[in-house]
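Only one protein chain is missing; all other protein chains are in place.
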Amino acid sequence: MSAEDIPKDYSESPINLEYFYTAGSATTRFLNQVKEGNIVGQGCPKCKAVYVPPRGSCPRCGVATDIEVPLTDKGCIESFTVVHIPIPGNPIVPPYVCAMIRLDGANISFLHLIQDVDIENIRIGMRIQAVWKPKEEWTHSLENIKWFAPIDEPDVDVATLRFHES
Amino acid sequence: MSDSKDLLRAPFELAYNYKRSNGPVMSKFFDALGKQTILGTKSSTGKVFSPAAEFDPDTYESLNDMVEVGPGGSVESFSWIEAPQKHHLIKEPFAFALIKLDGADSSMLHMIADCNEADLSIGTRVTAAWSETTTKRITDIKFFTLEK
Partner (left out) sequence: MKRVAIVGYAQHPILKNAGALNEVELIMPVVHQLFNDLGISQKDIDFTCSGSCDYLQGAAFAFVEGLSAIQTNPPIKESHVEMDAAWAMYESMLKIQMGDAETALIYGFGKSSPGDLDAIISLQMDPYYISPLWPDRVSLAALQARVLLDQNVITSEQMLASVIEARANSKNNKNALITDLIDESDYLKNAMVSSPLNQLDCPPISDGSSAMIIASEEKAYEFTDHPIWIEGIDHRIESSNLGSRNLATSKTLQASMDQLNLKNIKFDVAELHTQFSHELPFLKSLLNLQDVPTNLSGGPLVGNVMMCAGLDAIGKTYESLKNNQFTHGLAHATSGPCLQHNMLVHLEAQK
């Protein structure tokens, strides 16, 4: 029997599962600070790497990141992509920019939006700062930051941000 | 350490709308269900599997000889659920059961409803009750009921 002879029959096979998720210790500490408009990374007691957002461990060393490291909401773009295709259910109208944001003092980056910028001008190393929602809308979520926007500071050479074993 | 009240908690739903291709054997089985007929597959040793198996787990041969079975059969085992859970399809007390359809040598897992626990025992005769609409899924058989 060739593939063409096989009836093209499909069964709908929907899956849905409901969870009641608990954040765990590290994420709870982080998000409680985000609720107050603070970004507090967590540092490794061995190699001193700083994680934002923290997951509770340093995967380099396999130990708990129990040092709280307050950071500012400024950083630079470590990489970015311009999204041209609308994603079903996503309210943001293309084209828009998703970037890996490296906050000053952090050793990892996280994904967020860049706005208030000409897409042609966006570049790796560009200095950016968080644009926060109004305080009364703050919750336990990084969505308290609407997006990041460029600031008038000289670009950073991202090669200098690479982690060096201390 | 556990069950702390300061913990952040949030509900979260995971959903995927998969479509699965049925393949040659199961396509015939599900097409037949849409016509309120139950098929099985017959192996070279004469053993009949229903729901239609694509291979014989003992001889490993692939199976495509379709034969009609049921719609009546007998209960091989059952578990009675007095308080159905959220994800169960039947909201009244019902049973999950292994049902050996007439003409088959293996059993079908399905549900038995519209009866009481006391009506059921191993060997009880049941017959298929059909869903109002066909979706080419095993749920085209709504459940099994006691044979009149």
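Think of it as A and B in the order they're written, each chain with its own count starting at 1.
We adopt the following convention: a contact is a pair of C-beta atoms (placed from the backbone, for glycine too) under 8 Å apart; a residue touches a chain by one contact, two chains touch by 3 or more.
Only a predicted model underlies this, so the values are computations on that prediction, with no experimental measurement involved.
The omitted chain makes contact with just one of the residues A:61, A:98 or A:117: A:61. Touching the missing chain, out of B:39, B:53 or B:128, is residue B:53.
Listed by residue number, the positions of chain A touching the unshown chain are 11, 13, 15, 17-28, 55-64. For chain B, the residues touching the chain absent from view are 1-4, 7, 9, 12, 14, 18, 20, 22, 26, 49, 51, 53, 57, 76-82, 85-89, 96-98, 100, 106-111, 117, 122, 137-139.
Throughout what follows, only the chains that are shown with their structure count from here on.
Rounded to a whole number, the gap between the C-alpha centres of chain A and chain B is 45 angstrom.
Only residues 6-24, 26-28, 30-31, 135-137 of chain B touch chain A when the two sit together in their complex. Within the complex formed with chain B, the chain A residues making contact are 1, 5-23, 27-28, 31-32, 140.
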